[in-house]
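A short worksheet on the structure shown next.
As you look at this complex, bear in mind that one protein chain is not there, while each of the others sits in place.
== chain A ==
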Amino acid sequence: MKGLLKGLAVTLRTMTRRSVTRQYPEVQPDLPPRSRGVIGLLAENCTSCMLCARECPDWCIYIESHKETLPAAVEGGRERSRNVLDRFAIDFSLCMYCGICIEACPFDALFWSPEFEYAEHRIGSLTHEMDLLGEWMKTVPPPPEIDPGKPG
């Protein structure tokens, strides 16, 4: 009898509270802007320096590039050589979402995106190549406002 009343009291108390159920997938979740969903690549900024691939603890970043020689910009100047990115791929079946690659990148070529709906039927499809990683850039939220800090 006592237990029954206690149970009813719990039911009544819960009834007055608002539901916390999220209606995903009918309603998209409101994720915090810094959510770690997927990694986007801004290929224009990448110099194929290999820092991210070497820092990656899971060995899941593959970069291939070739050298290209640019003719001298001015008469009698030196020829410049630069790296051209051929392949940039992240294997999300190995990635542990640590974000070390994003922190290691000195050229701001990698970004977190909150996008998370990229499940696949085949594990090989989780290796996202350059074009797909570039697509993710569209889902990267704008950087937060600069904190003005304490005035004075």
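Remarks
Here is the rule we go by: a contact is a pair of C-beta atoms (placed from the backbone, for glycine too) under 8 Å apart; a residue touches a chain by one contact, two chains touch by 3 or more; residues count from 1.
One rule holds in what follows: contacts and distances are computed from a predicted model.
A chain of this complex does not appear here, and its UniProt-recorded name among "Fe-S cluster assembly ATPase SufC", "NADH-ubiquinone oxidoreductase chain C", "Polyamine ABC transporter ATP-binding protein" or "Outer membrane receptor for ferrienterochelin and colicins" is "NADH-ubiquinone oxidoreductase chain C". Residue A:Thr47 is the one among A:Thr47, A:Ser93 or A:Thr139 that touches the chain not shown.
In the full complex, chain A contacts the hidden chain through residues 47-50, 53-54, 56, 59-67, 81, 83, 86-87.
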